[in-house]
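The complex is shown incomplete by one protein chain, all other protein chains being positioned as in the whole.
After this line comes chain A, so read on.
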């Protein structure tokens, strides 16, 4: 078991009323799964993903990640946990504009205290694997959307996480680029990486092994 959510609630208080963002979420994720979270706008998809990624807190419930109970952990430990095991992929890529492709890939390694030679090898490996060696000295603005997302995924993968969280990874891409990215996810999943993605598209959801539908913060 990779992670387990038990009776997760998350709410905000607005104008004296409690508005639930997540309501009684129960979810078990095994290693090697490829899960798609679906639902209309505002149903809590991204919130759920952020809770799983430990970027956002929840108000009630239990969350176990690799036998660690996340809800009892201190901020710092939690950060260490997600740093080590989770990679993030964003809809708008979120590459650093000031850094080249190579440097963007290297950044997560810098925060994990890898040696210079190790970093170089890992970056070269990743560039090779994604076939973007020729682009390594370009800045994000010089790449197409699909290529940027490719770099984004490569960056998420570089420190070999167990879990990849992708928030509408193809949302800003055209259909051909989107397909390529989904193929890539499929391939990664086959290699053993657990993936949870948020998506609007039925077609993309079909790549996954399981679909979770949300409506108004509830699983249906």
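Definition applied: contacts are C-beta pairs under 8 Å (C-beta built on N, C-alpha and C of every residue); 3 or more make two chains touch, one makes a residue touch a chain; residues count from 1.
Quick note on the criterion: contacts and distances are computed from a predicted model.
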Omitted chain (choose from "Sulfite reductase [NADPH] hemoprotein beta-component", "Sarcosine oxidase subunit delta", "ABC transporter permease" or "Gluconate 2-dehydrogenase subunit 3 family protein") - UniProt protein name: "ABC transporter permease"
Hidden-chain contact residue, picked from the options A:50, A:149 or A:177: A:50
Residue touching the undisplayed chain, where the options are A:27, A:99 or A:215: A:99
Selected from A:107, A:124 or A:184 as touching the chain missing from the view: A:107
Chain A, residues in touch with the chain not shown (by the definition above): 50, 55-56, 76, 79, 83, 88, 90, 94, 96-99, 103, 106-108, 110-112, 155, 159
